[in-house]
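Showing chain A:
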Amino acid sequence: MKKVLALLLAIGLMLGLSPALAEGKVFSFGGAMDDMDLIDVHKATSSGVLQGGIMVCEPLLALQPDGTLKPQLLAEMPTVSEDGKVFTCKLREDVYFHDGTQLTSKDVYFTLHRIFDPATANVNAWLCDMILGGQDMLDGKATELAGVTIQDDFNFTIELDYPYAPFNYILSCPQMLIYPQDACTAAGDTWGIDSFVGTGPFVFDTFVAKDSLHLVANENYYEGRPQIDEVYLYNLDRGTALMEFEAGSLDLVNMDPTYVKGYQEGEFAKNLVMSDLRGIIALNLNVAMPPLDNVKVREAVAHAVDQKAIVDSYLQGNGTAANSLITPSVAGYTDRPSFYNPEKAKALLAEAGYPDGIKLVNYVSETSSIAGIPVVLQEQLKASGIELEVNRVDSATYVSMRKEGSVQCPLLTWYADMPDPDNFTYTFFQSGNSKFFSSNWNDSLTDELLAKGRAMPAGEERTEVYKQIDQRLVAEEFVTVPLYNPVTYYLKSDKVEGIFFDGSMFHLDDAFFVE
Partner candidate 1 sequence: MAEQEVLMAVENLNKWFPVRKMGRARGYVKAVNDVSLQIRRGETLGIVGESGCGKTTLGRAMIRLTDVTDGRVIFDGQDISRLSEKELRPLRRDMQIIFQDPYSSLNPRMTVGDIISEPLVYQNMYSASERIDRVRELMDLCGLDPVYIRRYPHEFSGGQRQRIGIARAIAVNPKFVLCDEPVSALDVSIQSQVINLLMDLQSRTGIAYAFISHNLNVVYHVSRRIAVLYLGRVVELAERETFKNNRAHPYTRALFEAIPQVGFDEQQKKAPLSGDLPSPVDLPSGCVFHTRCPYTQPRCRTEVPDLREIDPGHYVACHLV
Partner candidate 2 sequence: MSIKANANVQDAAYTSFYHDAFVRLKRDKIAIACLVFIVLLILVAIFAPLIAPYPEGFQDTSAILAGPSSKHWLGTDEFGRDILTRIIYGSRISLSVGLIAEAIAVTIGVFLGALAGYYGGKIDAVISRIIEIFASFPHILFAIVIMFVLGTGVINVFLAIGFVGWTGIARIIRAQVMQLKEKEFVEAARASGGSDLKIILRHLIPNCLSTIIVVVTMAIPSDIMYEASLSFLGLGVQPPVSSWGEMISMARKYLRTNPTYSVFPGIALVLTVLAFNLLGDALRDALDPKLKNL
Partner candidate 3 sequence: MTDKQPLLKVRDLCTYFYTEEGIVYALDDVSFDVARGQTLGIVGESGSGKSVTALSIMRLVQSPPGRIVSGTVELLGEDILKKSRKEMKQIRGGKIGMIFQEPMTSLNPVYTVGNQIMESILLHSDCNRKQAKERAIEMLRLVGIPLPEKRFGEYPHQLSGGMRQRVMIAIALSCNPQLLICDEPTTALDVTIQAQILELINDLKQQTGASVIMITHDLGVISRVADEVMVMYAGKAMEYGAARDVFTQPRHPYTAALLKSIPNLEEDVERLHVIEGMVPSLSKRPQGCLFHPRCKQAMTVCQEKRPALTTAPDGRRVRCFLHSDAVEKEAAHG
């Protein structure tokens, strides 16, 4: 009996690997990353997985804290043709992958090709499907990516299907990290599990799926060795992660707004950092499912929601009430007052033929952080004679139901991939996409405006187009009822400084331990 115990204990220990409190400047980051099955950014969408990726690999351009872009792997910003469709890029020549091979255009081509290769089954391909030939590859019509042509080792051009002004932002997204061709093909299916090579500040050391990721500093990083020797990423239960932080064994923990109340006063208030998430939480109204096909009813729902009450009560001030689909820091935002007026809502319902109110059915994934919002709405809408049935289901069921467009009023949660209004509007309300987010909005005028906005270069005129779209969706057709712009919090130990949080990811390149 004793022998068996010892053997099992040894195995358990060996897999637990490195002790949390190693010497040297070690940075431990904990958070709820349940789907951290692997860190290949082509295979996952949630921030838990991308977080690990961006510390090892790097995109062509990088987003600055002030929201502007700077060249990262490129020598300088790409030059754009007049018709806005061709982007000419020049790579830096002093960049080497962790396995010693030099970064060249073939790596860029390999990465973009891998994005559209059906075998990869990339879940984020839609983000850059405006690259010429991308959709053909996805549909199996082509095996090579037409849009990307290599001039020489350090120069290449990317051609788009149609003019798309904010394409530079796309190149800075975490989903567009550049992979080394030879290392990635060699790893095959274990890419992002057993091996993961990039150009970034930290080198991949060991990864235990759903448990922990260990990175070590990249000695010859072209922007200088980071001041942190090792980084640990732990997937922890939300409550337990906070407890580990309080016990001092974690340096950084991201936190769900509902946990904030406990930390706003007291010992850890100084460690609490609030940050705007550049996102929108809204209640989509599925126009295909009666009674929401009647615009009067949709208007009534818009008047039954009190955004301010949601933020002040349930969110305890953590967030800003919103009545525009686009977030304040992004062009096209309209600062519109709330429509909240229960009496008017009742009147509108009566007008629409529902004197004694209506019943709406909402589904929400119970693991998502906004699972509480429908409960608040349930109570609020009662005042306007709207009965909201809330069903909490597991994420798989929720995703498949929403995909079929069969959820009557789903909650739209969107954290912008880039600070561009197209990301908030085209994705949900373009007639081709609207089914996936259960809004089923199919309106030629909206499609027209969206296409126009996409093609126009950034500027006053483009902003006006998106203002118009926002006005139509929110104030005229009431297809969606914006609720609030979410904020997020994280606890940062006072031993560490220089951490940059870009709204969904932490960047540790400039982080350092205060003596």
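Here is how the candidates were picked: all candidates are chains of the complex that A comes from, given by their letters.
The rule we apply is simple: a contact is a pair of C-beta atoms (placed from the backbone, for glycine too) under 8 Å apart; a residue touches a chain by one contact, two chains touch by 3 or more; residues count from 1.
Quantities reported herein were computed from a predicted structural model and do not represent experimental measurements.
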Of all the listed options 1, 2 or 3, chain A is touched in this complex by number 2
Residue set of chain A touching candidate 2 in the complex reads 238-239, 256, 258-259, 261-262, 309, 312-314, 316, 366-367, 372, 374-376, 378-379, 382, 389-394, 397
